[in-house]
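Missing here: one protein chain of the complex. Every other protein chain is in place.
When the chains are written out, they are named A and B in that same order, and each has its own residue count from 1.
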Amino acid sequence: MIAKIYKNPYIRFILFGVLAAMVPTLADWGVIRFGTITTLTQVIYFGIAALGLNLLLGYSGSISLGTAGFMGLGAYIAAYVLSDLNMSFLLGILIAILVPTAIGILVGLVSLRISGLYLAIATLCVSEILLESFRQATDITGGMSGKRTSFPSIFGYTFDRASTFIFLVAVLVLVMILTYNLVNSHLGRAFNAMRGSEVAAQAMGVNLLKYRLIAFALATAYAGLAGALCAYYIRAVSPTQWSLNLSLLCLAAVVIGGFRSIYGTVLGAFVVWAVPDLFLKRLPIIGDNPAIPFIFNGVLIIVVIMFYPHGLVHITHDARKLLNKLKKRGKGDADA
Amino acid sequence: MKWVSLMSGELGTLIQLLLRSLETGSVYALAALGIIIVFRTSLITHFAQGSMGMFNTFLVTTLVVSFAVPLWAAMLCGAVSAVICGFLVDFFIIRRAKRVTPVGRQIITLGLIMIFLGLAPMVFGVDPLLLPRFITGGDFRIPGLGASISHNAVLNISIGLVLMGTLFYILQKTKLGLAVRVTASNEPTARLMGVPTRTVTLLAWAVAGVLGMLSGVMIAPATTVTVTLMNIVQVNALFACVLGGFQTFYGPVIAAYIIGIGNNLLVYYVSSVWGGQIMYLLILIFLIFRPNGLVGKKYVKKV
Partner (left out) sequence: MHNTVTLPEGCILSVENLSMHFGGLKAVDDLSFAVKEREIFGLIGPNGAGKTTVFNCITQFYRPKEGRILFNAGRKGESLRPMNLVGLPVHRIIRLGMVRTFQNVEVIKELSLIDNVLIGAHIKFKATVLEQALKLPRARREEKAISEKAVEALDFLGIADRKDLLAGGQPYGVLKKVELARTLMSEPRLIIMDEPAAGLNDSETDALAQSIRKIRDTFGCAVLLVEHDMRLVMDVCDRICAISFGKFLALGTAREIQTSKLVQEAYLGEEEE
């Protein structure tokens, strides 16, 4: 009975969320440092963006280098709606999802019509344009000095750091569940077909342009949401955050964690954003250098792609296989 | 007589813009040529071309600024370093990634960007540096039109043209060039026919590295040397490859000059803020009608 409940994917997602939501309590008890909460929050919102990118990259096989740009757009919109327009943060999140998605669809419509290969180049270009706009449109973005906002509030309750964290965990779990539903529906199968065999997908009635566009639109929607969450947690948005480096890190999270794996992506986000902060920084000599995390992730991407293409999430599976093999061998020796 | 001087003024500005575009066009063309050589021999869209160039430009600049090495000697060191970078990347990564999917190989070059972007500030520090020009002063004036071009720009354009001329000569007329072209059109067959495809690929990465370094050194005096030095060059070089088509060597070079000229004209005559973006938009619209670029051929997939 318990095993059956544990096998239910939705219960697992919620269990995962409950465990994650205990982090602030753990910090209160002194088990982990408060700084760790901020690090783990990064894992959450960048993880959401990476989940979107995984839909695009893992399933439809197109690369986007615009994740950071669209995240930035979402962050500025969310901050603008809350602080300048004094409207609900929920509305802010909604608009922060819709506007980048609409722009993403336009970009995708042009570049995907030509070839899947061009999406990476087109999005690289779009994120440069967005970045320049963040610097130039000073009335809305505050230019180089950035924009400040505040913790969101609802029904007279204003969030603090701990409750914002729990809110973010809830959103992450929701996003994971929605993603799970999507990839296990006919949309997910169409994505798989498209990646596995373009010709078969077309012959079965999958409109490649339409489904690539859906994948890209989903990726931008997730990025917009991630940007909004980031803005509300950090309470400040500045143009330097959204450079190509961030897009590359999101890509690293997908690759390192594992293509087409929901938990893998979250694990990948943990490796990319938490491991350097929590572990690498404590190493002697090289630990102080701010460039180390970036190089670490760059090397990790290449190593994983070349030698472990299923990603780190596959480690448990492989470990189990190895264990079984060892057991069998041990048994065989005993029999002999 | 007023309108005559006005006319000549306008014309002078136009010629001035065109001359300057040739310089930026050369920078883009060199970078694009590097990307296309790698693409044709390894079937990889080389996203790290810019960051590799940035890294080696940093080296050149540091040698000049901190160690007072003459620019030409520093560039020689930069070229050596670029060749070594290219060798290392091909030898340790690309060569061993034969079985990786095309998307995976593209991701590898993105990983390379991260490594170079991380290494540069670690090795050379985080302060922006200034790289001097080859020739500091002096202009060529075109009499009667008021247009002028600096000696340095002329040198840059000439270096670009001579270098590309040499490369095209090698590609079209020599045995080595034949090997490159054969590898480009069909790697497995070329290998079976005894073409040393590994050496060809190794050379391609080295040449791409040097071309990236050169474009970096050319663009650097116009701005400061930072990790973002090559972002715009990389974007424009990639667009040149897309616009020119990935199937020929000369297509991207022509496209790079077109982008250089188009960019400057749009920035001057249309909008100083949005000129570049309008250029990209025009390219995308053009590609809707000619998806394989200016000189690309249509490729029919067999099923």
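The rule is short, and it goes like this: a residue touches a chain if its C-beta (ideal position, glycine included) is under 8 Å from a C-beta of that chain, and two chains touch if they have at least 3 such contacts.
Since the structure is predicted, the reported quantities are computational estimates derived from the model, not experimental observations.
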Of A:144, A:199, A:283 or A:322, the residue in touch with the unshown chain: A:199
Specify the residue from the set A:158, A:207 or A:324 that touches the hidden chain. A:207
Against the chain that's been left off, what residues of chain A make contact? List them. 178, 181-182, 185-187, 189-190, 192-193, 195-197, 199-208, 214, 218, 260
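The definition used in the following text is that only the chains that are shown with their structure count from here on.
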At what distance in angstrom does the C-alpha mean of chain B lie from that of chain A? 32
Would you pull the chain B residues touching chain A in the complex into a rising list? 45, 47, 93, 96-97, 100-101, 103-104, 106-108, 110-115, 117-119, 121-122, 228, 231-232, 234-235, 238-239, 242, 273, 277, 280, 284-285, 287-288, 291, 301, 303
Chain B-touching residues of chain A, taken from the complex the two chains share: 57, 61, 63, 65, 110-111, 113-115, 117-118, 120-122, 124-125, 128-129, 136, 199, 243-245, 248-249, 251-252, 255, 289-292, 294-295, 297-302, 305-306, 309
